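Quick one: this structure, given as structure tokens, is what I'll be asking you about.
One chain of protein is taken out of this complex; the other chains stay put.
So that you can tell them apart, the chains are marked A and B in the order they are listed, and the count of residues begins at 1 in each.
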Amino acid sequence: MAAISLRKLRKTFGELTVVHDIDLEIADKEFIILVGPSGCGKSTTLRMIAGLEDVSSGDLIIGDLIVNDVAAKDRDIAMVFQNYALYPHMTVYKNMAFGLELRRAPRDEVDRKVREAAEILDITYLLNRKPKALSGGQRQRVALGRAMVRSPEVFLLDEPLSNLDAKLRATMRAEITKLHRSLNATFIYVTHDQVEAMTMADRIVVMQDGHIQQVAKPQDLYDNPVNLFVASFIGAPQMNFYPVTIRETDAGFAVDFGGTLLPLPPRLTPENLAPYEGQEVTLGLRPEAFFERMTSEHDPDMFAQLDGVVDYAEPMGPEIHLNFAVQGHSTTARLSPRFAARPGDTVTLHVDMSMAHLFDPKSERSLMAGPAA
Amino acid sequence: MTAARAVAPKTTAPKSIVPKTAVTKRQRKRREMLVAYSFIAPNFIGFAVFTLGPILFAFALAFMHWDGSNPIEFAGLENFWKLFEDRAFKSAFWNTIVYTIFVVPLTLVCSLGLAILLNQKIFGRNFFRTIAFFPYVASLVAVAVVWNMLFNPDFGPVNMALYNMGIDPSDLPGWAADRDWAMVTIIMFSIWKSMGYFMVIYLAGLQGISAELYEAADIDGANSWQKFWRITLPQLGPTTFFVSVMLTIQSFKVFDQIFLITQGGPGTSTLVLVYHIYNEAFISWDLGYSSMVALVLFVLVLTITIVQFRLTEERD
Partner (left out) sequence: MTVTIKRAPKARFNWGKIATYVIVILVSLTMLAPFVWMLSASLKLNRDVFAFPIEWIPSEPRWRNYVDIWSKIPLGLFVYNTAKLTVIVTVLQLLTSSFAAYAFAKLRFPYRNALFLAYIATIAMPWQVYMVPQFLMMREFGLNNTHLALICLQAFTAFGVFLMRQFYMSIPDELCEAARIDGMSEYGIWRRIMLPLSMPALSTLTIFTFVNTWNDFLGPLIYLTRTELKTIQIGIRMFISQYSAEYGLIMAASVVALIPVLIVFLALQRFFVEGIASTGLKG
């Protein structure tokens, strides 16, 4: 079985540590996505799992074996590279068959597996071409096919979609998800694109500066980011942040935003909030927490009003992204496309505070997450 | 389960037990190292024995007296002081400098000009490129013979043509046989022989310049001349640097054509450093002194290469 554990895994290049003692348990057949800005250590982590980089310290366990020093070819993994790394002098067929031939698989078995994979990926008509004669999307499929034919326990994918155009990317996302279901293998996927992470992963691992920031299911990650970095990295347009002060009122805790008192949702318990009474914290509101008007579905106790001066509006088709300034803080809201506002107008918007997040400005951690471990 | 699965020996131990390691880090590192060294060894051993060793030996010999058969004696700096009394060394030194000063810029300009001409879309372009490159690959012995015949002062076709153009027989150049013309002959020969090679290097450089730059310049209204000075030449900077370093090193090493055309003469008019090294070693069998001259040559080449590197770094 191909459960994978990273235990205090570290990678240093000379003086520079790019992966800091990370711990991660990946379940068998899970689709896990490592996401983060460039240079966060996600690719290095993947390459360590692949056996392309040495492990500086810590243990890398696949199944029940420490594989730190097992050669890449003996780890029962396959990898899809960002630039596909197809052998330019071999046909598509040969590219896909190569790994099996090297393992001395019988010729008819190789042929069957290559044709099966080509069938699934719809590239049978390309089998006799060389990579040079393929489009980007076709190369991508061949790279996937090459990984598939060996039916490995673990698939490693290093930003496999980053060289494709937006439309093709959307198609391939769906296909890779389907592949994962049909192949019955563990997928570890690296990307900087949070849309890919959100749409495909069973669990997402957010990394920054060589540290794991949070590991969670996509919706969890979106709803309950543990710190400011995760909150701002996941979600587009980004979450809006404001400096506010915690106040205790007769109705419980609230935040004071430049004189306006905003209610707080019950998930922020008095235990979370009491230590911060009178202190400044960071309020985070996603763009969809803003509304033109309240409807019957909304809980009036959780709503407040904020005034802002419109900067510009970006029509997206089904919605508009309204950029405006609230007490000098630049804010983006997702509103219905019928909302009419011109630059310079003053608008009043309703805020659903049940969606509010609060962060400790010093530790940058969510107040719900409690103090740092 | 395919063969792929069988490679790593998997234990059936329950999860709670500490996982086993298949290979230790040291074993793997050692294996990787052995593989890498096995790649390098065939070439490196030959290189170390037949090139690196002799080079170190040469540096040591510069401070020895040896005639190749009697025992080696330590000489200290005696070979070095001898340089200053050796008039042939002095000529060789200056002749090498003169040769370099003329050959480097002239070859540079000729090969760049040729490359620009042959980078245009003209009919038979590859044919012309081949012709321009051919002298470089042609046997030096053969072309030197032809050169000697063509430039024979008494009955060679070149002087015959000059005579027929009305030049007085007493004014005809003596080429390789004349003290004043021998170096000119060698320089002309060298440029003719090697410009094709540097042309190819410039061609590669020219093909690396993005066509967009020229398109942008066209839209800005630049003419061909401006495009050459503002785009082509600056973009070729690294190529020019490489070519000039190569040319300089090659010029300091000049020997073959001199050996074949003038034998260093007449007198010492085309005696160069390498020729002096050759004479001292294989004619006089003064191996220590010969190595000292070689050491001077090496220091010169090294100094000039470093200076050229510095100059480019400053410019960039």
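Convention: contacts are C-beta pairs under 8 Å (C-beta built on N, C-alpha and C of every residue); 3 or more make two chains touch, one makes a residue touch a chain.
This one's a predicted model, so the numbers in the text were calculated from it and none came from an experiment.
S.K.: Among B:Ala75, B:Leu203 or B:Leu271, which residue is in touch with the absent chain?
M.R.: B:Leu203
S.K.: Since one chain has been left out of the picture, which residues of chain B touch it in the full complex?
M.R.: Interface residues of chain B facing the absent chain: 4, 32-33, 35-37, 39-40, 42-47, 49-55, 57-58, 61, 68, 114, 117-118, 120, 122, 128-143, 145-147, 149-150, 152, 155-157, 160-161, 164, 192, 196, 200-205, 207-208, 224, 238-239, 241-243, 245, 249, 252-253, 255-256, 259-260, 274, 277-278, 281-282, 287, 290-291, 294-295, 297-298, 301-302, 305.
S.K.: Taking the full complex into account, what residues of chain A touch the chain not shown?
M.R.: Residues touching the hidden chain, for chain A, are 50-52, 71-73, 77-79, 81-83, 85-89, 98-99, 102-103, 146.
As a convention for this text, only the chains that are shown with their structure count from here on.
S.K.: Centre to centre, by mean C-alpha position, how many angstrom separate chain A and chain B?
M.R.: 55
S.K.: Flag every residue of chain A that touches chain B in the complex, lowest number first.
M.R.: 59, 61, 63-71, 73-76, 100, 103-105, 109, 150-152
S.K.: Can you name the residues of chain B that touch chain A in the complex?
M.R.: Touch list, chain B to chain A: 2-5, 7-8, 10-11, 13, 15, 17, 19-25, 27-28.
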